[in-house]
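Worksheet: one structure, shown below.
Let's look at chain A:
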Amino acid sequence: MPMIELRKVSKWYGSFRVLTECSTSVAKGEVVVVCGPSGSGKSTLIKAVNGLEPFQEGEIIVNGVSVGDPKTNLPKLRAHIGMVFQNFELFPHMSITDNLTLGQVKVLGRSREQAVEKGLALLDRVGLASQRDKYPGQLSGGQQQRVAIARALSMDPIAMLFDEPTSALDPEMINEVLDVMVELAREGMTMMVVTHEMGFARKVAHRVVFMDQGQIVEDCTKDEFFGSPRSDRAQAFLSKILQH
Partner candidate 1 sequence: MGEFDWGVIWRYRAALWDGMLTSLQLFAIALAGGVFFGTLLAMARLARWKAVSVPAAGFVNLIRAIPFIMAIFWFYFLTPMIVSKFTGQQGEAVGPFTSAVVAFIMVESAYYSEIIRAGIQSIPRGQPGAAYALGLNYWQSMGYVVLPQAFRNMLPVMLTQAVILFQDTSLVYVVALKDFLGAASKAGQLTGRIVELYLFVAVVFFILCFAASRAVKGLQARLAVAR
Partner candidate 2 sequence: MDWKVFLEQAPSGGMTYLGWLWSGLFWTIAVSACAWVIAFVAGSVVGVARTTPLAWARFLGTAYVELFRNVPLLVQMFLWYFVMPEVIPVAWGDWLKQDMPYLLRLPFAAQFSLWEFTAAVVCLGLYTASRVAEQVRSGIESLPRGQTSAGLAMGLTLAQVYRHVTLPMGFRIIIPPMTSEFLTIFKNSSTALTIGVLELTAQSRQISEYTFKTFEAFTAATLIYIAVTMTVILLMRALERRVAVPGYIAQGSTH
């Protein structure tokens, strides 16, 4: 059974259809990169996986639990799905340490000492142990995103969702974040990653999902995708993005 499975997911904003019968899956330990032009619905799709974006039709099953089912305890499900956002979304009124411990204490019920210990270990892992007492506003974008990854990891997630984690970053900071993600992938973390970073996809992705206009146009292995994408749209996208 896959860790994450989407079956014919459709979503409308009013009469505007943003997702059209999207189906794909992520197996345990698999890294799936979702790419496509802006406005293609990638972000909406990944946010539907942990129920941040409601959808009207279809089904999403995460670790055996249906996300769209009104009876599902979403907070409980989300507690075990890490998510990293485009704009980091660290809580600006809390210190780095407090950002790392909030979820552990309030959701998982860990003691403060346990949570701090765990959080600081992860902070050390992303190379930012010295920043523990600072506030998010005092860190660079790349540092903030690494803290955000540590925050997600502190919840011991069974899978991680990345929503364009590097697109709000200055170019020189992109690699420090990608390095952390590559390391995670190599450790066997189940990951679904919306990104334009094709270098990252080549390095660690198992599969690539290509979206356009709310539809999944391609869903194939990395080698197939970069070797011979079948659709014109994917070819056009690749040639545009790989030119630089």
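One rule holds for everything that comes next: a contact is a pair of C-beta atoms (placed from the backbone, for glycine too) under 8 Å apart; a residue touches a chain by one contact, two chains touch by 3 or more; residues count from 1.
Candidates were picked such that all candidates are chains of the complex that A comes from, given by their letters.
These numbers were taken from a predicted model, which means no experiment stands behind them.
J.: Given that every candidate in 1 or 2 is part of this complex, which one actually touches chain A?
T.: 1
J.: Taking the complex as given, what residues does chain A use to touch candidate 1?
T.: Spelled out, the residues of chain A in touch with candidate 1 are 47, 50-52, 74-83, 85-87, 89-93, 102-103, 106-108, 137, 148, 151-152, 155, 161.
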